[in-house]
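Pasting a structure below so you can have a look.
Rather than the whole complex, this shows some of its chains in their spots.
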Amino acid sequence: MAEGVIGSFARERERLNELVMHYADLTVKRFYGLDSQAYRDGALSRKTKELLGLVASLVLRCDDCVKYHIVQCEGQGASAAELVEALAVGLVVGGSITIPHLRRAVEAWDELQSASRQD
Amino acid sequence: MAEGVIGSFARERERLNELVMHYADLTVKRFYGLDSQAYRDGALSRKTKELLGLVASLVLRCDDCVKYHIVQCEGQGASAAELVEALAVGLVVGGSITIPHLRRAVEAWDELQSASRQD
Amino acid sequence: MAEGVIGSFARERERLNELVMHYADLTVKRFYGLDSQAYRDGALSRKTKELLGLVASLVLRCDDCVKYHIVQCEGQGASAAELVEALAVGLVVGGSITIPHLRRAVEAWDELQSASRQD
């Protein structure tokens, strides 16, 4: 079966994160640690935090970040309706300039859903 | 008692929204309607959606939008811990450039809390 | 003849917009409607509005949006001189960070012009 957008993204991300760690100074390493910490369960659930990260990524229009948080939202059990409502907030806040990223967000989500159905 | 940052913001916002409606064409009017609709209760609660709007506003660094969503989050019963965790996601996603806006977000939140305690 | 950047963009855009509509809630659907309405002839001609959309897309640095408005500007009869002057405003407002997008804007425009000449 052909590798989808999620699979190729995940492999490339892992390969390049290793390269970043090879060159990283302490500031970069600590930033990576902080980036994990921010999404841990707390007063807000990790699912809610991943939705926050998703909307932030959509309005800042970063496809890789959107894809990453789509995978995390799916892993935390977000439903399609929850995902779309979060993306809709991002669309209204960020405007039509986010639409190309919204399209690719939905494509990634749809690919994850198809993969689940095939399991 | 001196009017705080929230009160003067709310009055100015209302005054200027009336002026916008005076000049608005149909597109502007429909956008305002859509902006209300996006935050209604659905698969995600209105509180969660206001937190999404808050984080989107923080990473896009719009003080007025941040203030608006701080007021809405407070009205929807968000706790200080929930608010800070949402802002922390925004800070990590958006970087130190968001710090001046984070400062003013916390100032607005603190003012709302002080007002509640005085009731 | 090999499909150019415009053709492959248009096909992908259509495929993914259908997927968006499959998942869309009412907010997303209404946003799509509003996005069409904003560019209709009014006090400003549709051509001028497409140029406005083009410059907005350039300074916000969205390649897909730039390509979309380039096609619309061409369809509304914008000349090469008009297009370049609009892009020049965007370049001065948005700075050298827009140059990679300016390059791809001109590539899309050139492809459309070549296609017209071959008709």
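As written, the chains take the letters A, B and C, and residue 1 is the first residue of each chain.
FYI, a contact is a pair of C-beta atoms (placed from the backbone, for glycine too) under 8 Å apart; a residue touches a chain by one contact, two chains touch by 3 or more.
Values in this document were obtained by computation on a predicted structure and should not be read as measured data.
Student: Number of identical chains in the whole complex, 3 of which are shown?
Tutor: Every protein chain is the same sequence, and there are 6 of them overall.
Basically, only the chains that are shown with their structure count from here on.
Student: Given that chain A and chain B are copies of one sequence and touch, is their interface built from the same residue numbers on both sides (over half shared) or different ones?
Tutor: same
Student: Cα centroid separation between chain A and chain C, in whole Å?
Tutor: About 27 Å, centre to centre.
Student: When the C-alpha atoms of chain A and chain B are each averaged to a single point, how far apart are the two points in Å?
Tutor: Each chain's C-alpha centroid was found; their separation is 24 Å.
Student: Listing for chain B: what residues touch at least two other chains?
Tutor: Within chain B, residues 34, 38, 42 contact more than one other chain.
Student: Provide the residue numbers of chain A that touch chain B in the complex, in ascending order.
Tutor: 34-35, 38-39, 42-44, 48-49, 51-53, 55-57, 59-60, 65, 79, 81-82, 84-86, 88-94
Student: Which residues of chain C touch chain A once you look at their complex with the stated criterion?
Tutor: Residues 13, 16-17, 19-20, 22-25, 27-28, 31, 35, 56-57, 60, 62-65 of chain C touch chain A in their complex.
Student: Of all residues in chain C, which touch chain B in the complex?
Tutor: Chain C reaches chain B through residues 25-27, 30-31, 34, 37-38, 42.
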